[in-house]
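A single protein chain has been omitted; all remaining protein chains appear in their positions.
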Amino acid sequence: MEDMFPQINTFLQATIRMSIPLILTGIGTLYTERCGIINIGVEGNMLIGAFAGVAGAMVTGNIYIAVLCAIITGGLLSLIFAFLTVSRRADQMVAGFGVNLLATGITITLMPYLNANRTRAVLFPVVDTGFLKDIPILGPLLFDQSIAIWLAIILTLISTWILYKTSWGLSLRAVGENSKAVATAGLSVIKLRYAGILLGGIFGGLGGAALSLNNLGFFVQNMTQSRGFIVLAALVVGKWNPVYFAVVCLFFGAADALQLRAQAFGSVLPYQLYLMLPYLLTIVALAGLVGKTKAPKEYAKPYDPEQA
Amino acid sequence: MKREQDATMFGVNSQGLIDFLLAGSRPVASVMLAFLVSGVIILLQGVNPLEAYLAVLRGAFGDKVAFGNTCVRTTPLLIGGLGMTLGIRGGLFNVGAEGQLYLGAAAATAVGLLPLAVPSWLHILLSLSAGILGGSLWAFLPAYLRAFRGISEIVVTIMLNFVGIYFVSYLVHEPRLLAQEGVSYAQSRTILESAFLPILVKGTSMHLGIIIAVLLGFILYFVLKYTSFGFRTRMVGANPDAASYAAVNVKSSLFVTLLIVGGFSGLVGAVEMLGFKHSLYDAFSGGMGYETITVALLGGVNPLGVIVSSFFFGGLKAGGNLMQQTVGVSTSMVQVIQALAVLFLVGIGFMKPKLKTPKTTPPH
Partner (left out) sequence: MNEPALLLQMKGITKKYPGVIANDRISFDVRSGEIHALLGENGAGKSTLMKVLYGLHHPDEGEIYLMGERIHISSPKVAVDAGIGMVHQHFMLVENMTALDNVMLGLHQAKPPRLDVKGTREKFIQLVEKYGLVVDPDMPVWQLSVGQQQWLEILKLLFRDVKLLILDEPTAVLTPAETHQLFKTLRFLIGEGRSIIFITHKLEEVQEVADRITVLRDGKLVGTVDKEGTTLSQLATMMIGRPVSLARKPRPKNDEKKPVLVIDGLCCRNERGLEALKSINLTMYSGEILGVAGVDGNGQRELAECITGLRRPTHGQIKIKGKSITEVVDDPSLLGYIPEDRQKTGLVLDFTVTENLFLRTYNDAPFDRWGIVQWDIAQTKAEELVKTYDVRTPNVMVPMNTLSGGNQQKVVVARETNAQPPVIIGSQPTRGLDLGAMDSLHELFLKERNRGAAVMFISTELSEVMALGDRIIVVFNGEIMGELDGDSASVLQVGEMMMGHRLQPSTSNERGKK
């Protein structure tokens, strides 16, 4: 029984570590969805952020610049999506799909350059919290992590405050419910939507960086493994509320972490079953919530100013 | 907003031809633009884009072997693209082709391994049917959730893709199931020769699949345009409210359509197994399921257009290998070209399939 303890510790640690990219990405994607846009290109944002983060880390050796690279590339990719869906009023699904494809293609194309570079990528710094990490259970969970966990917690709190306590947050939420009302109040629906989408891209990039630079330090083809879609599903399950969403992400992170430890547990079940777990969970979550979720009213409807 | 169109050319009512050409102009333009931008990226890698593109052309159509390769690559794209087209026209966006084709491949392999004492054509037929059923089965859950519970099929099918891929992975690792013993890379036992699709041209890899695929293309065109089933399906995709009023059972139409689309994807996997790979292994597809989406969109969501676009992309892929060998440009550039083509298509303002994406709950 004693050696279960360290196992559980590492499991909990891994849970947090695997949830963080989801949470970080979701902070931004929440804004996108709240203003009525479905951006499935969030997958591409994460992927390209993961890549750019590693690239930046290898080239500069400076974690802050690396994260900046990730954020900028994620943002640029989402700008393409924003232009297509808001200014050109294209179908959001197709545009998002195209963006994902682009991210995949570009990262694979540029990978050889990454691999050619032999320097080690600098990682998210681990925070030394002294005695705190020796607290049973909570210690390793919260205090033996890199700076990423604090980023996630602080940013979630800030974003919740912005969404619910500021004028801008109110306007953004209103756009997702009734964009005409916002327009007649004298605000710019287009600017608000661009902002929502860009935030999604920026945080997607950040989430991607958290994936590749938090404990790992390298980039693998298709690294995100559809985590972007899990974020979208988690938003639905979490009813587009930042705190519930974070909790849901923890569950997905746990499933992810479990899969890594399956063989260590000497499990009889085939390892593929554990790999499937996060995805099965998503389906169950979606299927189980019919009739209970309330999407923002203008979900996936392009805004036509002439129809005011 | 009236558009006066002169529908006669040389005294013949060529409205259809004009529409087809007009419809094709924008995908063509998008592809051109995609080549342009990709050319710049290739240039940045220090390679002459024209050389690269020429290599692609040679690799795709240079000789009968090359054309055979093209046909082999085209077949899965075409069958899958046709399925996707049916889906979109019927109001569905199936992103689950990848998982469905894995299941189809597994089912076809399983039947292909059975030592049935039947003539070859029957063995092939049975294996293909198993593949279709496998794909349909994998589409059952998303079809039910979408048709009867209003849950978007997009996220569900993507999740199922992964489940499907891992499930098949399990199958080929497990000797009691499909796995072949004593190999370094997990794969299934090779299917029996009686289940192999015949090669059409000796010395190439061009197999019967391409004929099946092209035939399917014409059949789908006919069904959509000339049958009442096709009419109903199109109605549901274009305007479910009007379809409802016209006494079409919208829910059952959505359900059946997605099942059929799943069957198409299953057939993709089956044909790949019986015609080309002959044995199932981990990650054999490499994203073909997602490529069928591009092919359908760039084909203007029209079966005839899809025949053209799938040959185009099949050729790109076949030629991409030669491009990598001769000028060293990675085959992933093909994906970049695909992506850019889709983005330009959407940006030019052509692609408005008006997919009725449901919220994850029916509105109250």
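Order of writing sets the chain letters: A and B. Residues in each chain are counted from 1.
Here is the rule we use: a residue touches a chain if its C-beta (ideal position, glycine included) is under 8 Å from a C-beta of that chain, and two chains touch if they have at least 3 such contacts.
Here the structure is a predicted model, which means the values were calculated and not measured.
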Missing chain: touched chains present in the view: A, B
Touch with the omitted chain, as defined above, among A:Gln7, A:Thr184 or A:Asn222: A:Thr184
Of B:Met235, B:Leu259, B:Val306 or B:Met323, the residue in touch with the unshown chain: B:Met235
Chain A, residues in touch with the chain not shown (by the definition above): 162, 165-171, 173-174, 177-178, 180-187, 294, 297, 308
Hidden partner chain, residues of chain B it touches: 1-5, 7, 15, 225-229, 231, 234-235, 238-239, 241-247, 354
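Keep this in mind: only the chains that are shown with their structure count from here on.
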Chain A-chain B separation of Cα centroids, rounded to whole Å: 29
Footprint of chain A on chain B - complex, ascending: 41, 93, 95, 141, 145, 149-151, 154-156, 158-163, 166-167, 169-170, 173-174, 287, 290, 293-294, 297, 330, 332-340, 342-343, 346-347, 349, 351-355, 357, 359-362, 364
Parts of chain A lying in touch with chain B, wherever the complex brings them together: 38, 40, 80, 83-84, 88-95, 97-99, 101-102, 104-106, 108-109, 112, 225-226, 229, 232-233, 236, 270, 272-273, 275-276, 279-280, 282-283, 286-287, 289-295, 299-300
